[in-house]
Structures are given as structure tokens and as C-alpha cells.
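Yeah, one chain of the complex is gone here, protein chain that is, but the others are all in their spots.
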Amino acid sequence: MLQSDSQKASPYAGWRRRLYLMLEPTARESPGLSITNCIISGLILLATALTVLETEPVVRALAPSLFVTAEAALALAFLVEYVARVIAAGEDPRYRGLAGRLRFMVSPWAIIDLLAILPFFLTMGAVNAFALRLLKLIRLLRLARLGRFSNAIGDLYLAVRGRRYELTVSLMVAVALLIVTSSVIYVLEASHQPEAFGSIPRALWWSVATLTTVGYGDVTPVTAAGQLFAGLTAIVGIGMIAMPTGILAAAFSDAMQKRREQAENDNSE
Amino acid sequence: MLQSDSQKASPYAGWRRRLYLMLEPTARESPGLSITNCIISGLILLATALTVLETEPVVRALAPSLFVTAEAALALAFLVEYVARVIAAGEDPRYRGLAGRLRFMVSPWAIIDLLAILPFFLTMGAVNAFALRLLKLIRLLRLARLGRFSNAIGDLYLAVRGRRYELTVSLMVAVALLIVTSSVIYVLEASHQPEAFGSIPRALWWSVATLTTVGYGDVTPVTAAGQLFAGLTAIVGIGMIAMPTGILAAAFSDAMQKRREQAENDNSE
Amino acid sequence: MLQSDSQKASPYAGWRRRLYLMLEPTARESPGLSITNCIISGLILLATALTVLETEPVVRALAPSLFVTAEAALALAFLVEYVARVIAAGEDPRYRGLAGRLRFMVSPWAIIDLLAILPFFLTMGAVNAFALRLLKLIRLLRLARLGRFSNAIGDLYLAVRGRRYELTVSLMVAVALLIVTSSVIYVLEASHQPEAFGSIPRALWWSVATLTTVGYGDVTPVTAAGQLFAGLTAIVGIGMIAMPTGILAAAFSDAMQKRREQAENDNSE
Partner (left out) sequence: MLQSDSQKASPYAGWRRRLYLMLEPTARESPGLSITNCIISGLILLATALTVLETEPVVRALAPSLFVTAEAALALAFLVEYVARVIAAGEDPRYRGLAGRLRFMVSPWAIIDLLAILPFFLTMGAVNAFALRLLKLIRLLRLARLGRFSNAIGDLYLAVRGRRYELTVSLMVAVALLIVTSSVIYVLEASHQPEAFGSIPRALWWSVATLTTVGYGDVTPVTAAGQLFAGLTAIVGIGMIAMPTGILAAAFSDAMQKRREQAENDNSE
């Protein structure tokens, strides 16, 4: 195989192959990340931390220019990385040639990569405060890029997928419970607290806080019948939490077990 | 069997058979729902969404006549469906003839079907606000009708039934804990907060919020002894949640496992 | 055996034997409770409900004399039951004769029986409101008497006992976490909120509410460092809940499994 490859070997091809091995996590034979990907992961974490901290006026006031400069530098670094990934993609038979590169650019990971760079260039022209906040939010998509480097996302996906029927039933039960409990509390409390329980959608806010046992306490029933029903709802909420909790824990535990057994098989071979 | 059936075949009987296959989920040989039942399920979800949204004055103000018209159309559709189900029930040997149809009409699912239609015709005359809200609530019984189309309800029922002893014990422990903790906090806090802890039934409101870890925080003990006891109650509450959570999760997980094994057996046959 | 018993049979002995079979749950050969014990269980539940409701002024005002009369009747009934139990105890070889009866009267169940009757006669002389509330609380000990009639209490006891090491470790970890987190939040918040966080015992109130995820929200940290630490505490709290939850759920599930297997063995024999 090496022979047939070396026939069309050129300085560019060799350079591209090295780039591909550096950037593509699945191309490496040894486990773990390449140094380049470790640095990129670090930059993503740094960029996320900066995006989060930048929104806080107190922090931004300490070094206003630092955040602008750092963001520009990071956006540039990610732009270079994106171009490098597009070039290196040619090593993959699926993405060879110009048409292949376009196919690569519309692949999910490449779109996330691009979306993570764009906001910087778009925010330059934005004036509206809400739009600015929204664009910063898109910047946090960079965090999703870490998923490419991690097996854990795949494990989680398989765990959830393997129990999709159970989880769907749990969600259906949860939605039905939310509608029923908010409807009953609406009937019982609407006259006394029209602001908080004056309609079923309004009562949903209380229902979701109670059934998930979050219990903010900003709105609570005041009538005896309402409080009695709220108590029953809270007890039923335990059951509602029980199902997805048990299912997810078991699913994730199984997925980890499989991964461990697979790893042992790989080692013994 | 087909032969003996075809002997008394008439245009009406053939039409009724097709109606029966269209409407009765258990009559189908292939898995999944018939197109008719898919449409009915969709209409039920739509009707539920409308009932929920209609209660919100802000939403109703956007299109006051829309909700009235839509509700009338849906009530009519469900009425037609109900009549069709009564006619089609004749295909089932149990519900043949006029006496059979009456037997069908008092079967649980048929009563739920009827209860889901009636409120529309009853609300026409209702004047009291509370009665109106209650009738709207009965309309939400339509949601229960979805249960007829789903295996999940059966799975859930079997899961809960298989552990009824454990769940009963959990509930007994929960009720005993609620009475004991509300009695103790009543002794400790009644003098300081007569409004919230002046009697055991009043103290129950705090007990249920604490033992279920909902923790609204609208009423909390203020004396040192009360707070010490509240802390112990909160820690005991973890144990109270532990039992039904573990039991329900295991029960549901087992039920799913059985269904999966059964499905595999069915496929291999 | 019947023969040797019948030798000393007298009208009194036969009457006592019937009383013993009526009152002692473990003496019955067939499963379930005797009619007498069913009635006693019902009276205990009724007495508990009355004790709970009586504390509520609104309810008591509806029928002030009813509660006094009912309580007197129930106290009399339980007194008769207690005397009957002491007489019937003679059927048990351990409690034969006068010395045996005294041994019976200091056995745990008999003490609980007595404690459940006494408050009525003591409340007659009590004048202090707090003492009255406390005596009513002792009346609720009657609820504990139901434990005598139930296998579930034994199951629960065995489940908890089988995992006592794990549960002790969990409790130790919980206590250590409570002390550490309340100490740290005390250091961080004492200057800003001396009322709520001015000492470690005061900060414990916040710690226990956060680590158990109850989250009343009546006291919350206000400094950035305090809120950061509170967030970490809340996340650690999930782990603290995880351990006893998992342990108790597994223990109870195992105990139920054993009971079921035992029941199957008993049936097959």
C-alpha cells in the first residue's frame, strides 16, 4: 500500500498527509490526541472561558482591550485551522477533489467549525444588543467542537439511543403529567392567584418546578385544596424523576461496560 | 374461517369490517397504527394543545373565534369517530347486536371517548367560571384516549403492578414520615409561626415540600430546634425518595427487557 | 399436642386461647390478619386521623365535642385491648404466670401499646400548651403499633441492617460534607450576612438545604466567592444523595426479591 501511495507522492502530498494525521483524530493509530489537537482543544476551552467572562461588565472593565485582542487572535487561529482542515480533508477518499471539499464543507462537523468562526466577523457590524448577545451565544458552539475529539459523546449517544423507547415513554408520561397537574391547579387556584395560575400555560411554570423537585417557590398554591393537590404532585414528581434517572443510569452504565470489554478485547488481541 | 364469514357477507358487513380494521388498534396484523388512528392521535394532540392555550387570555385575545370554531370542528370529528367506533364494534363477537353495543358503550375506553366529547355540548349552557374551568379539564381526558393506541401504557401498568407490594410499603413509609415530621415540627414551631405551623395539617405543607426535596421555601422553621429537626427531615427525605425511585426504575427496566426479549422471539419465529 | 393441652383445658383456658389467636398475628396459621386485628388497625388509623385533624382550629371548631368524645372512646377501646393482650399473653410459654406477664409488659411492643393509651389520661391534668402538644405527639405512637401487623417493617429493617456499613459510611461522608461546606461558607459570607452565616452552626442550615437539594432559598450567599462555592456544594450534593439512594434502593430491592423467593418456596412445599 505504501508503495502505491509513494508512486504519486509529491512534496505537497507528503505535507498534506502529515497535516491530515495531525488534525484528524480518527486517522491516528495510537490512542489519545495529537499535539495539534491538544492545542486546539486548549484554545477552544480558552475561547469559551473568554466568551463567558466577557459578558460580565465588571470583568470586561478590568481589561477592555484584552478581550477584543484575544477574540481576534482566536478567531484567526480557528480560521487557519478551518482552512487547514479543508486542505487536509483531501486525504480522505470521500472528500478528494474540489467536489469532495465542498462535500466536506457541508458535513456536520465542518459546519460547526465554520459557525464557530463566523460570529466574530459578523459582530463587527452588529449594533443591536440582543443580536450581539445571540452572536456571542453562537460562539459557544465552539464548545461542541470538543465533541469531535472525545469518545464520550459517542458513548452517550449510543447509551441514549439504545433506550430511546424507554426515554420516549418517560418523556410522554412527563408531558402528560405536566399538562394534567397544571390543569388541575389552574382549576383550583385561578380565582385566587390569576397572575400565577390564571391559565394552564401559566400554571405550567409551577408544575414543572414542582414535578422536577426544583421548587423555586416564587409561586405556590394558597388554597387548602391547591396545597393538598400540590403535595400529591410533589410525591408523584418523585416517580416521574425515578424513571428517566434509572433508565439513563443503567443505559450509561451498560455503554461503559461495553467500552471496557471492547478495550480489554483490543488489548488481548 | 374466512369462508364461514363470507357466507353472510353483505356490502354493509364488508364496509363495517374495513371500518373496524381502520379503528381498532388490536385488530391489525402489522405493527404500528393505521392511518385513521394516526390522524385521530394527531387531532387529540391538537385538541389538547388548543384546550391548554385557550385558557390563556393573551393567546385567546389573538384569535377569539378561532378557538370556538376549532373546538366545534374537533368535537364534531370526535362525535363522528365515536359513532363509527360504536358501529364497528359489531365486528367484535363480544359486542354483537344492540345489547352488545350497549355493553361496548359502558366499556372503560368507550366511556372515556364519550366524556371527551360531552364537555363541548355542556359548556354551551354553563355560566359559572369554576364550572367552565372544570368542564375544560374534562376535555383533557382526550389525552387519556391516546393510551388506547400505545403499548407503553400497558408496559407501565405491568411494571407498577409487578412491584405493587414494594410501592405500597414505600407509600406507607412516606405517609408515616409525613405525619411524624409534621407533628414534631408542629410541636416545635406552633408558638412562633401559628399561621404556617399552627396545626399538624398546616405543618404537612412544609413536610411534603421538605421530604420530597421540592423545598419551596415559602414556610421554613425559625427556631433553632425547628431548624435542627428540619435538617434531619431533609436528610431522611433522601431515603424516602430513594426507595420508590429505585423500585420504579428497576420495575420499568425489567418490563422493557421483557418486551425486547418478546419482540426478539416474535421475530425469530 | 392437642391431647396434652386438653388435659388442663378449662372454660377460662379455652377462652384465653381464642383471645390469643384473635390478637396475636404470629399465632395464626393462615396468612393475613384476624378480623379483630383488622378492626384494631382501623381504629389506630382513625385515632391517628383524629389526632392530626384535632390540632387544626378550623376543623375543631366544626365539632368541638366530637373530638373529645371520640378520643375518650378510642382510649377506652385501646385500654380494653391492652388488658386483653396482657391476659392472652399467658398462652405464650415465655409470658406464663404473673412474672411472665410483667416480662410481657416491659417487652417493646407492650410498652408502645401502653404509651399510646397514657396521653389521654395525662392530658386531663395538663395546662401548658407546649406540654399538651407534646402529649398529643405521643398519641401518634399508636401509628407505630401498626408495625406489629406488617411484614413490611421487618423487610425494611432487614434491608437497612444488611447494608448498615454502607449506610454508616454514607452518613459519615454526609456529616463531614455538612461541617466542611458550612465552615467554608461561614468564612466567605460571615461579614456580609452575620444573621444567616455568622457562625458554623448557623451556616449549617444553608448547608443542609443545599446538599440535600431541598433549597428553601430563605438564606443564600450574596458574594461572588460564596455563590461560586455554593454552586460547587450543590453539584457535590448530587453525589451525596447518590450514595444512600443507590444503597437503599438496592437493599430494599434485594429484600423484596428474597421475600418473593421465600413465598414461592413456601407455596411449592
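Here the chain labels run A, B and C in written order, and each chain numbers its own residues starting at 1.
Definition applied: a contact is a pair of C-beta atoms (placed from the backbone, for glycine too) under 8 Å apart; a residue touches a chain by one contact, two chains touch by 3 or more.
Please read all numbers here as calculations on a predicted model, not as lab measurements.
Visitor: With the full complex in mind, choose from C:L76, C:L102 or C:A176 the residue touching the hidden chain.
Guide: C:A176
Visitor: Considering the whole complex, which of A:A73, A:L102, A:L137 or A:V222 touches the chain not shown?
Guide: A:L137
Visitor: Which of these, A:V59, A:I87, A:L115 or A:M172, touches the one chain of the complex that we don't see?
Guide: Final answer for the missing-chain contact: A:V59.
Visitor: Which residue, C:Y95, C:Y186 or C:F252, contacts the hidden chain when the whole complex is considered?
Guide: C:Y186
Visitor: Footprint of the hidden chain on chain A, which residues?
Guide: Residues 48, 51-53, 55-57, 59, 129-130, 133-134, 136-137, 140, 143, 150, 152, 155-156, 174, 204-205, 208-209, 212-218, 241, 244-250, 252-253, 256 of chain A touch the chain that is not shown.
Visitor: Please output the residues of chain B touching the missing chain, sorted low to high.
Guide: Residues in contact with the chain left out: 213-217.
Visitor: Please output the residues of chain C touching the missing chain, sorted low to high.
Guide: Residues 163, 165-166, 168-169, 172-173, 176, 179-180, 183-184, 186-187, 190-191, 198-202, 210, 213-217, 220, 227, 230-231, 234-235, 237-239, 241-243, 245-247, 249-250 of chain C touch the chain absent from view.
Definition applied: only the chains that are shown with their structure count from here on.
Visitor: Look at both sides of the chain A and chain B contact and report whether the same residue positions are involved, with over half shared, or different ones.
Guide: Shared-number fraction below one half, so different.
Visitor: Return the distance between the CA-based centres of chain A and chain C, expressed in whole Å.
Guide: Computed value for the inter-centroid distance: 47 Å.
Visitor: If you look at chain A, which of its residues touch at least two other chains?
Guide: Residues 213-217.
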